[in-house]
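With one protein chain withheld, the remaining protein chains of the complex are depicted in position.
Chain nomenclature is as follows: A and B, assigned in order of appearance, with residue numbering initiated at 1 for each chain independently.
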Amino acid sequence: MTVSFGGPGLWYATRAAGLVTLLLLTLSALLGVLTAGRFASPTWPRFMTVGLHRNLSLLALVFVALHIATTVLDSYTSIQVSAAFIPFISSYKRGWLGLGAIALDLLIALVVTSLTRIRLGHRAWRLVHWSGYACWPVAVAHGVGAGTDEGTAWAVDMTIVCVAAVAGAIAWRILQRWPERRVLRMSVTALAALGVPVVLSLSGYGL
Amino acid sequence: MSEPEGRGAARTDAPKGRGAAWSEERGTRNERRATREGGALSAPEAQRKQSAELVRCAHAPAARPAVPLYRPPQARLPRLLAGMSYHQPTDLREHERRYGPIPLRGHSGRERPQRLIDVVDRSGLTGRGGAGFPTGRKMRSVATGRGPATVVANGAEGEPASCKDRLLLTRLPHLVMDGISLAADAVGASEAFLCVHRKETDLLATLAYAADARRRAGVDPVPVQVIGIPGRYVSSEQSSIVQFINGGPAKPTFAPPRPHERGVAGRPTLENNVETLAHLALIARYGDTWFRGVGLPSATGSALVTVGGTVARPGVYEIELGTPIGQVIMQAGGPTERPQALLVGGYFGTWIPAEYAWQIPLAQPTLRAAGGAMGAGIVIALPVTSCGLAETARVVRYLAEETAGQCGPCVMGLPALADALADLAYQGGRGRVLDQISRLLPVIEGRGACRHPDGATKLVRSALRTFSAEVQWHDQRGACYGVRRDPLLPVPGDEEREWGWK
Partner (left out) sequence: MGLEMSIKLRVNPTMCDGHGMCAELLPEIITLDQWGYPILAPGPVPRPLADHAKRAAEACPTLALLIDETRHKHR
């Protein structure tokens, strides 16, 4: 017996949960990059960066669970639970949902390995944690493609802000890691400078 | 070059190919070099001369006749170097003619291998690689470890000032390999490795040839595998070799687990210096009472010592442990200039003022009591015309370049220490540098994964103590005249150094 609900309530809930997840994942990715870059200031100690990164990731997991649950229970689209974990098996928006499943799988791997970090050892943990750089953009892409709010201005703006924040953090990290490489500095700056108008013009088409 | 019989001194080649600073070249090149810090003095003329001497020694009619040594030699010394061959060191048959076959006697029950460990225990043999750990105890802990063991013979002499291991491996390879085999049998090893620096291609070829001869003759229950390791200073450390054999870089690893618990391929690993194993090969033949016949009760047996600096005949000598250092220097022909201090124990050793050091018996416990350590048996005489600070500064610069790059305090601290010492030696301290050094030393020592930073700080502390008068002079007035003298302590030149770890 399947449980299903009618009405737009679940649809609103899943969009809300999805957007909150996007925000949380963005913040988490941002803080992760800052941790690796040893960001610290007199009022912001390092353990706060890593502590927030950890807690926001766990919170994101909660909201992802909400997002999946509300989507599955929504009778408007018949998406089974397994489609959340196994990519590209749903009938509705197969590609974009598949990306979501990939992001979820990566997120679970990240969280599980981080919780068992001490047992796992540093090298194995680090290998898996690099996939964080894949998890976040895939999640964003899932939001852009599968999200039903993406036509609206505020959703587009939010996505742009999220992408800009993480891209900026990564640029900062790259420049900080290799401060002497002039070519690197110039190419990163050029990318950032060009990227802004490109993204703006693309988003003008209401992806 | 005649060898005085029965004096227990076997004169051998001075180090070649190591940027040896036993140079007689003088002149503007050295003065220019001495006024800026750093750089090794490679001395092609001196090396060519030394090689010529080596050839002469190699072809001299046997200064010691090739006596069969089935029984222990009657004279107290030489022991290790008694059977040194000038003709065909790699000839297995000649080795067996001289010493008799390796006393393995087949595998006749469990208790037989253990008996060698008991004999080694009673003999009081300690490691000759620098640490001086009781060999019997090490063997026992490996033998009682879990599973089959591995034996690693460390012939990778990292110390530029030492060449005793090189001597043993070129002139007595089969004695060393006997030791490896006996140790492997005693601890229940199923694998055995002999490690040397991979740049020593001639030595590798010689050893491979000797190992091959033994393999064909079926002498060893466990065939010896000869491997070349990177030529970095810390690569000859015990855990570095183990990590390298395991496929990793030749860098030291963090302590637990220790190699004797989990080493090569996770098995209990016995790591010994090649000189220790050579002594073991003789103990197995002649017994522990014989071994204890020379030396001190607390430091038994004989040892190989590399004597260098301003002495008449620098080279490797075999001495009884407990011989006063002054006597060791006299065996090497005595000082050619009045010595001000002796560096005992190599670059992780200590400077000791000459008059004080002269009386000290050369052995681990007596040197420890005097605030030093035996190290790998190196004694270098520094004349009054040299500047001990400048020499120390050069060595610390070398040590700073030779860190494994793993531990922050060492990677950051040693170069800072080297800079400060160079400042003090060549520019004068102006009151600041001494303060800097005294603040750096406690921050560096004890905070690395291996003993590299500790060795450097110990050397610096002993230099500040021994050369305290010079330190005051440098601090107040700048460089002394001694910095213009040729560098004495050998530091490998750029062309001899390797930079890789794998």
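Everything below uses one rule, namely that a residue touches a chain if its C-beta (ideal position, glycine included) is under 8 Å from a C-beta of that chain, and two chains touch if they have at least 3 such contacts.
Note that the coordinates shown come from a computational prediction; the quantities given were computed from them, not determined experimentally.
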item	value
Among A:V20, A:V50 or A:V111, residue touching the chain not depicted	A:V50
Which residue of B:A208, B:A370, B:M412 or B:L434 touches the chain not shown here	B:M412
Residues from subunit B at the interface with the omitted partner, ascending	251, 253-254, 406-410, 412-413, 443, 447-449
Chain not shown, touching residues in subunit A	35-36, 38, 40, 45-47, 50-51, 117-118, 121-122, 125
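To be clear about the criterion, only the chains that are shown with their structure count from here on.
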item	value
Centroid spacing, where centroids are CA-atom means, of subunit A and subunit B in whole angstrom	58
